[in-house]
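Dropping the structure in here first, questions after.
Here the complex is missing a single protein chain, while all its other protein chains stay put.
Presenting chain A:
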Amino acid sequence: MLSGGGGGSGGGGGGAGGGGGAGGGSGGGRSPKPSFVSYVTPEEINLTEKEISRKEKQPDLLQGEVIFCSASPIRKCTQDDFSQRGIFGSLFCTNFRISFISDETQLEEEEGQVFKNKLYGENDIPLTCVDNIYRGFDEKKKLITSGSVRNKYPSKIIIHCKDLRVFQFSLAFAKEEDAKKIFQGIVHHCLEPKSLKCIFAFSYSEKMTFSSENQTKLKTVMFDSMVDWAQEMKRTKGNCKLVSANADFNISTKLPQFFIVPLAVSEEDFTQFQGKGIPIWCWSHHSGCALFKTASLPLMQEDGCSQSYRTYMERMLNAVAQNHLYSVKTEELPETLPTIQDIQQSYNKFKQFFLVDNTTEFWMSDVKWFSSLENSGWLDIIRQCLTKAVEVVECLENENTNVLIMEEEGSDLCCVISSLVQVMLDPHFRTLEGFQSLVQKEWVAGGHHFLDRCNYLHKDKELQSPVFLLFLECVWQLLQQYAPAFQFSETYLTVLSDSVDVSVFSTFLFNSPHHRATTIQPVSLLAQKGPLNLPTVWDWSVQFNSAAQDFFTNPLYVEKSRQDKVPRKTFRPKHQRHQSLPSTAFKSSPKKSFFKDETDSLKKMLRVKRISRWLNPTDLTQSTTREFYEAWQRKPLDYHGLLLPCVDGPALRVWAQRYLRWLPEVQIFGGGAMTLEKKLVDLLAEVRELRGKLDWHCSVDFSHRGAAALAGSSVRLSSAFPFFVSRTWSFKPAIPSCLQKNLITGTFADKEDEDSECLGVI
């Protein structure tokens, strides 16, 4: 990576400009009078000296990164609305990011360094990370859509990022043509539809040759070969059939190259409906039952087709049922879970609370904080997903029934539910490597439409939906409730959710394995090289150095000891089995008769929620799940066994690290989860050090480095620790009180009319 002399000289040149910027800043602080602020006064004076220093500044370009346009001086405004403060610098738009280079010297390097992203800095916005752009005028803002750009340019643009950062750039000081150019450039590259090849990952990887040993040394199972699937089946002791007929995507472009089906599914079944309706194996429970998912055909079709589809579906269900105990339960996900559009809408509402343009607004929203959170419905969607997953877990764990989850595409909520079920049931997926393999298996190989859902290409807003984020949210809730069970940390999940919006990783770039394969191949033909070697997101060294990667592991995680690994089945108490076994035996008989029953319409058949219990009223679902949940609670908690989330009202929380990290107002300095975690790590290190010393009995070098490290490190931390170090301080006081507001506004009032009434009473 480049770190040339350009940066150094830029830093030197910035010194002069820095003085000007700081002066402007403190001036704003001293007499914060928004009504009288002229946007020209202090800054124009500084303009001339800035002109000189500006030229040498350049962002450190990545491989294959090209600057499209640039402008300076641009003022990056703080979110504080009382003081018109800001930093001057230059704005660049490249094929990867929008980058703001400050004219001031970067003093804060040392602390921020620990958790620095190698690809983009704190003032960089990857193009795919841009969520919305607004034009700001006066106190209002207006959304800019791709078509609406004319020759004009606003004096201020506000950029909302998908990782919830908010940037405000004032273009008023740049030369007119520069400002126009950068504005149109940004809008063009962030909002206009484009082709996949324009995504930065392709130019990045063309120039950057990723050493393939980098890939191989990763322990993450990528599920792109027969061996991976076979091993996974072996690991879970599944008894299914590995199919390689789709290796060249002959059967269906929707299916992965390799997949696993129940033994009873025959070869000719594959081709019948272009791969739809094939039950694809996800995971086997140790009792023998398994979880399958499938893409169902839309139900409204002409009779002939529907008839054949019905018989086909029954054959498939039979095949699934033969897997274990002749029982199967189908779960039509869209019926009980929100649609992807609902998810998108709800998330849009939810994220608004955290995208703060100015802090007063945030303070105002605070009064109705809880109810407005609730109204967004996002937490409720999380709750629904978790509940659904618990239901599926109950079938697998308690009733030993095969479960087939269905969805039209089989790649959105199916992925969410099946991965959640596996996280809850299988401790392997709660390790770092296991979790990555899970995402690889269920999402990447499972054909989740990452490209459409993330809407990198700005083509169809309808398809955009944060489904993967929803999954991460659910995992976060679990992690929050049972932290010692997870090897990865909250920070890991946050970083993963951010990485989705960095258009570098092959993991999130494609709609399906077929899409991926076809996209990569032609490029290799043109370039006369091997297939394009895009980095996966799991290669964390692309983004972070090893010190930062240490934050990914959870210091509380308890590794499984050797003895624990053997008696896996004992964790299920006997009396439970007594309860469930007779009932499953009973269940199999009505179901068999069901399968012979040809007169039922297909629709009805598929709508039956629980075939195993279809004689029972539906609200029994609730109560049995609750019973199961309570029975589970009575047992002592085993961090290497089944984990069920608590979904009660107070239990679901806001992912504070992800959503609140950029808001200085809600950061707890010297407190917070990360501070605690850091302290834990420190203490662990100290314990280790002391143990080592004890073992050696050596009294040489008897210093208190441990204690000193503790003292030094914990002072600076805040609740948003690895992301937002407390270096940025706003002019807002520590207490968000009426005292402050009134004090400040009061001062204005007092200054405006000198004879303030309240003081002149006496």
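Methods note: contacts are C-beta pairs under 8 Å (C-beta built on N, C-alpha and C of every residue); 3 or more make two chains touch, one makes a residue touch a chain; residues count from 1.
Heads up, the rule we're going with is that contacts and distances are computed from a predicted model.
The listed choices are "C1GALT1-specific chaperone 1", "Dynein axonemal assembly factor 4", "Myotubularin related protein 11" or "Coatomer subunit zeta"; the UniProt protein name belonging to the chain that is not shown reads "Myotubularin related protein 11". Listed residues A:339, A:352 or A:633: the one in touch with the omitted chain is A:633.
Only one of the listed residues, A:130, A:144, A:405 or A:647, touches the absent chain: A:647. Taking the whole complex into account, chain A touches the unshown chain at residues 29, 111, 114, 362-363, 365-371, 373-375, 379-380, 383, 480-484, 546-547, 550-551, 553, 555-559, 561, 626, 629-630, 633-637, 639, 645-654, 656, 660, 665-676, 678-691, 693-695, 697, 699, 702, 704-707, 709-711, 713-716, 719, 725-727, 729-731, 733-744, 746-747, 750, 754-756, 758-762.
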